[in-house]
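Yeah, one chain of the complex is gone here, protein chain that is, but the others are all in their spots.
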Amino acid sequence: MNSMTAIPLLQVKDLTIDLFTEHAAVRPVDGVSYDVSQGETLAIVGESGSGKTVLNFAPLGLMPTGVSVQTGGQIIFDGQDITKLSERQLRSIRGKSIGFIFQDPMSALNPARRIGRQIAETVELHLGLSATQAESRTLELLKLVGMSDPESRLQQYPHELSGGLRQRVMISIAIAAEPKLLIADEPTTALDVTIQAQILQLLKEIQSRLHMAIVLITHDMGVVAATASKVAVMYAGRIVEQGPVHQVLVRPWHPYTTGLIDAIPRAEDMPGSLFRGLPGAPPILGGPVEACAFNPRCAYAIETCRNRRPPLLATPTPPVIAACPVVLGQWQEGGAP
Amino acid sequence: MRILREILSYLAELPKLALFAVGVFIFLGALGPWIAPYDPNIQDLLSANQGPSGVHWFGTDHLGRDSLSRLIVSARTSVVGMVLVLFIALSVGVTIGTIAGYKRGWVEEILMRIVDVGLAMPSLIVALAVIGILGTGYWNMILAMALAWWPGSARISRAVAVNVMNRPHMESLRVLGANPFRIYFMHLLPSTLGAVLVYATADAGAVALSIATLSFLGLGIQPPTPEWGQMLVDALPLLEWSPRQVILPGLALTGAVVGFNLLGEAIALKRVPTLLSSSVLKQRRATALLWKRS
Partner (left out) sequence: MSGGHVLRVENLVTRFKSVERGKWITAVDDASIDLKPGEIVGLVGESGCGKSTLGRSIVGLEKPDSGRILLDGVDLATLSGRKLRDTRRAIQYVFQDPYASLNDRQTIGEALAEALTIKGDLSPAGFRLRIRTLLEQVGLPDSLHERYPRELSGGQRQRVAIARALAVEPRVLICDEPVSALDLSVRAQVMNLFLRLQQELGVACLFIAHDLALVRQAATRVYVMYLGKVAEEGPSLDVYERPGHPYTRALLASIPSADPRIAAKRTLSAIKGDIPSPTNPPSGCRFRTRCPLAVQACAEAQPPMVPLSTGHAAACIFAGQENPRIGLSQTIGAVV
């Protein structure tokens, strides 16, 4: 109950990320702020080009070769500003105080090494255990993630496991060092629904046991509702709406959030009836625009939306904030902005 | 025009030195006889074994032939031989590889077992054996080397062809009911050829080296046709007091082989990303500076 007064574990303040590649300079994250406390799950929702993945991976030095990262703003994790750390300091945080789960466990695991060895390696590295100690800890971890017959699993290779079991292995590696924060990038997108339900349940159990904070990157509102307490909706590198899940998903303010939620098929939709969605296509990554990036697809767009950047405003359902001054009555057609 | 521009921008990204070495090699190969200052086969025993001078820039050999002219015309011998060997080897290899990749099943099994046998033997040994049976001679050498080289390209072609056939855009052609002729000649063959030619670049150096090796052993290019391996044999007895005559063809050969290898490697590694150069980074930073931070 003291989470109200305690300092959040992760505070992102006005974060801007520029990526430079051989061909272009882009700003996939533009002035984003949020925080996550221990034991809390924040879902970051967005489509391709929304910047949701870059936001979480670029500041930790997880970008492919050939991409240069420049950050502005602050990311205060556990009392220190991550944007100021060197690669060596980041390395000691990655995998130790911050764990990662990726969408495709097969490409995140080494195909040529046994499961047990891969988990033990992480344990040895981050907890400084001996080989025998690491082995018993590995067994403990596999039991924790609900693997059946953990002793024989240790000897198996990733390709011998199903997608769901591989994701359990990934989770056991991610939580090996009992991280304070877990970043999960579309952890169930590649899985079947019955397996997805198991994995989401497992994440919840582990979270309450280890009291971790989780940042969950996803595009699936069902996953958000099932696991997160807070949600930030991103569009073209900016947060367009943010607040508690039980408020945002029930009463969205931003036309984009409304559109996304409206697009989910409902029980009362008859077979053969038209699908609801948004017109147009998601934005292509580029430089920042002095406008609302959503305006070409928006039914509420007025002239001001095309030449002014909409600020995040308080809504009638606090603490939800949304970046749509039109819906919130601040900008009017024809009126002076 | 668009294709030309694409090729130029592609070449601009490859290592300049390798491009230069290969460029010179091919240029001399194509135009050698017209560039060479002298006829490479005219003997002048009175001016044999002369050092470099204004008349003979690179000196003369033991028969008084102009070394520069012989070096230049040798490039032609090499290029023509190399092109012939690769052309025959690739034609056979790509045909067999793509048929295996297209038909699959038992056709593939049989063809690929034959290829495996070919691959199991070192190419130079195969070439030596063939020449041993057929006897020495220019065309026998070309044939021998093509026989030694085709299994490699067949193996690569098959791998590429299988991959191409499994791509959804090829599968959609099958679903559209395209006849096998269209699928094979208009889609599979061009796609496979493109990929296989990349590997051929890396192989070209090895072929050039093998031609020189066979000639050095007296099994390839026969005198008096100028050829680097030949020049090395001729100059060997003079190694002690005129090392120039050994070093020059050696350098030429090394340049061509290293050039092709570097080029092949660069093409193969082009897909692997590298760190941004500082000039590009500076440009990108400047772009970002123009963005107002709001």
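The first chain written gets the first letter, and so on, giving A and B; residue counts start at 1 in each chain.
Keep in mind that, in the parts below, a residue touches a chain if its C-beta (ideal position, glycine included) is under 8 Å from a C-beta of that chain, and two chains touch if they have at least 3 such contacts.
All values derive from a computational prediction rather than experimental measurement.
Colleague: Would you mind spotting which of A:I98, A:L260 or A:A322 touches the chain that isn't drawn?
Modeller: Missing-chain contact among the listed residues: A:L260.
Colleague: Of A:A177, A:I195 or A:L328, which sits in contact with the chain we cannot see?
Modeller: From the options A:A177, A:I195 or A:L328, the contact with the absent chain belongs to A:I195.
Colleague: Give me the chain A residues in contact with the hidden chain, please.
Modeller: That gives, for chain A, the contact residues 47-48, 162-165, 192-198, 200-201, 219-226, 245-246, 249-250, 259-261, 263-265, 269-282, 297.
Colleague: Pick out the residues on chain B that sit against the missing chain.
Modeller: Residue positions of chain B that touch the missing chain: 167-169, 171-179, 182, 187.
Keep this in mind: only the chains that are shown with their structure count from here on.
Colleague: Please compute the C-alpha centroid of chain A, do the same for chain B, then give the distance between them in whole Å.
Modeller: 50
Colleague: Considering only the defined contacts, which chain B positions touch chain A in the complex?
Modeller: Counting only chain B, the residues touching chain A are 273-276, 280-281, 284-285, 287-288, 291-294.
Colleague: Mind listing the chain A positions that touch chain B in their complex?
Modeller: Its residues touching chain B are 16, 18, 20-22, 24-25, 27, 31, 64-68, 70, 72, 287-288, 290, 309.
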